[in-house]
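Everything on this sheet refers to the single structure shown next.
Yeah, one chain of the complex is gone here, protein chain that is, but the others are all in their spots.
Presenting chain A:
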Amino acid sequence: MRKFIPKIFLHLVLIIAALLSIFPFYWMFVMATNHNSAITKVPPAFVPGDQLVTNFQNVLKNIDFFGAMGNSVIVSITTTLGVLFFCSLAGFAFAKLHFKGKNILFAFILLTMMIPMQLGLIPQYYIITKLGWLNDLKAIIVPGLVDAFGIFWMRQYITGTIPDELMDAAKIDGSSTFRIYWNIVVPNITPAFATLAIIKFMSVWNDFLWPLTVLRDQASYTIQIAVRALIDNYVRDNGMILSGTFWATFPLIVVFLLFNRLFIDSLTKGALKS
C-alpha cells in the first residue's frame, strides 16, 4: 500500500499535466472548425464543427498563407543547411587542426552565446536597410548562416568521434584538409547533423522579433508574421484566426509526432551540453 499510493498519485499528476499540455491544441482545432458564433456564445462549443474549409478559405482571403509558408520553408532550410556546413567546418577546425590563437578564438565564440542579439537590434536593422535587404529573405538567412552553439556542438562531437589515426591515414594518402573534412568527417557525424538541424530549423521557423522588424511587405512575410497579421482585422473572427494558427502549427506537430524521440533527445542533449 505504501508503494501503491505514491504511484497512483504520480500517474494522476502526469495525466493532468499531459491533458493541460494538449488541451490548447484541441481547443485550437475546435475553434478552427467552428463558426465564430459558436465560439462567442456562452458557454462556447466544445466539439469540432463543420467550418474547417470555410474558415480556411477566409484565412486565404486575408493573408497569402501558402506564400508565407513557402517563405518560412525557404528561410528555415537555407539557414539550416548553412549552419550545418559552416559550423561543422569550423567545429572540425577547432577539434582537429592546430593553429595560432585557437583557444582564444574558441573562448570568444562561447562568450558570444551569452549575449542576446537583440541588444544590437537597431543597428542591425540599419545595416539591413543599407544593404537594401529590407523585405528580402536574405535579411533573415544571411545573419543566421552561422551559429556559436552550432560550432561548439560540432567541435564536441568531432573531438569525441573522429580518431586522429583516421585523419593521419588520409593525410598520408595525400588528401587535402577540405577533402578530409568532406570524405571522413562529414559521413561520420550524421547524428550531430541531425540534432543541430532540428534545433536550428525550429528556432528559425518560430522566430518572430527579427522577421517582424525587417519583413514589412506582405509578400516577404514568414508564416509567424502572416499568422499574427490575422488578428489585425477590425472584426475579430476567432474561427478564421485559429484556423490560420492551426494550419501553421499542423506541419510542425506532425513532424514532431513522427520523430518525437529524436526531437526530445536531440534538444535535451543540445541544451544540456551548452
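FYI, a contact is a pair of C-beta atoms (placed from the backbone, for glycine too) under 8 Å apart; a residue touches a chain by one contact, two chains touch by 3 or more; residues count from 1.
We adopt the following convention: contacts and distances are computed from a predicted model.
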item: Omitted chain (choose from "Sugar ABC transporter permease", "FtsP/CotA-like multicopper oxidase with cupredoxin domain", "Methyl-viologen-reducing hydrogenase subunit delta" or "TusE/DsrC/DsvC family sulfur relay protein") - UniProt protein name; value: "Sugar ABC transporter permease"
item: Touching the absent chain when the full complex is considered, from A:Gln156, A:Ser175, A:Asn188 or A:Gln218; value: A:Ser175
item: Sole residue of A:Thr40, A:Asn62, A:Asn188 or A:Gln218 that reaches the chain not shown, by the stated touch rule; value: A:Thr40
item: Among A:Ile122, A:Leu166 or A:Ala219, residue touching the chain not depicted; value: A:Ile122
item: Touching residue (missing chain; options A:Ala18, A:Leu60, A:Leu166 or A:Ala219); value: A:Ala18
item: Chain A residues touching the omitted chain (full complex); value: 6-7, 10-11, 13-15, 17-22, 24-25, 27-28, 31, 39-44, 86-87, 89-90, 92-94, 97-100, 102, 105, 109, 112, 114-127, 142-143, 145-146, 148, 151, 171-172, 174-179, 181, 202, 205-206, 208-209, 212-213, 224, 227-228, 230-232, 238, 241-242, 245, 248-249, 252-253, 256-257, 260-261, 263-264, 267-269, 271-272
